[in-house]
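The structure under discussion is supplied below as structure tokens; questions concerning it will follow.
Only one protein chain is missing from this complex, and each of the others stays in its spot.
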């Protein structure tokens, strides 16, 4: 299990490969589900140029760790990876990466989506968007279901 | 949209990056859902050494294309990638990769899983496993729900 | 009339061939073709899947001359 808050841009698929190479689970998993959230150049019909992501150092990591551990238990996962950007994020950069490894696909799919929903609803991160009509805190996330 | 049947091993995350780089959708998508099915070293309590994947040339490609096109329509996807191995597959190699790109996460998650389920239930592929008690055609897939 | 017939995976092994050209009566259904093949080969095979010209069809689908018919076991890809 790895949970990291990143100040610098990351490449989601290079991170997937790098983390997978560090594990000793080859041949043990049949399913990997992976979600990448990336920054779009528009939101609610406004052009967004960049945004700033704030977090609560300490609590954010702790909260994500709890989500990951509970998911490993519930879905019998072989591993979980969560990466999340903070700081100034530019259009098309990756914001979040969640990946889960399991024996069968049902567990990988369900856990990956559940982790994302829990992260979206509870992990202490806040986005402030710079749009063509000024800076604005995002008030709430789009529903996931 | 890209659908390919591969005779040689592929690296799922290198393929993701390579395909994404070929697209012109940076800043347009907020969500990428990705599933990778890999070969395990055991199935139904038997040790599996390798397997052979057969397909129906022509129909398999056509069938996957229909699934992909219908998914793009239904979930308003920006793009879909499907790769599938055939031939001799060794333990830990990737068998299938499905990825979907959309504006919001709900559509990416749902479409990726739905494509996998449709592929599993309808795409003409067949697995023959070599286990420590001989070769055997897999009779049916594990349920996905 | 003639149709070409393909078999895949375990069914190919049971039948003992991958392709054949079969003479059938004008207007035969795909299921009557399948029954005649099972009779001739003296086999039983449950849960066969049927496709004509690379699309799944129902068992009552009526064949035309030159059709490519495929019979195969439940698929196990992914």
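A few comments on the model shown:
First chain written, first letter: the chains are A, B and C, and each begins at residue 1.
Methods note: a contact is a pair of C-beta atoms (placed from the backbone, for glycine too) under 8 Å apart; a residue touches a chain by one contact, two chains touch by 3 or more.
As the structure is a computational prediction, the values presented were derived from the model and not from experiment.
In terms of the touch definition stated at the top, the absent chain reaches A within the entire complex. Counting over the whole complex, chain A has residues 37, 53-56, 58-59, 62-63, 84, 95-96, 116, 119-128, 137-141 touching the chain that is not drawn.
Keep in mind that, in the parts below, only the chains that are shown with their structure count from here on.
In whole angstrom, the spacing between the mean C-alpha positions of chain A and chain B is 22. If you average the Cα atoms of chain A and of chain C, the two centres end up 48 Å apart.
Averaged C-alpha coordinates put the centre of chain B at 27 Å from the centre of chain C.
Contact with two or more other chains is made by residues 105 of chain A.
Across the assembly, chain C contributes residues 78 that each touch 2 or more other chains.
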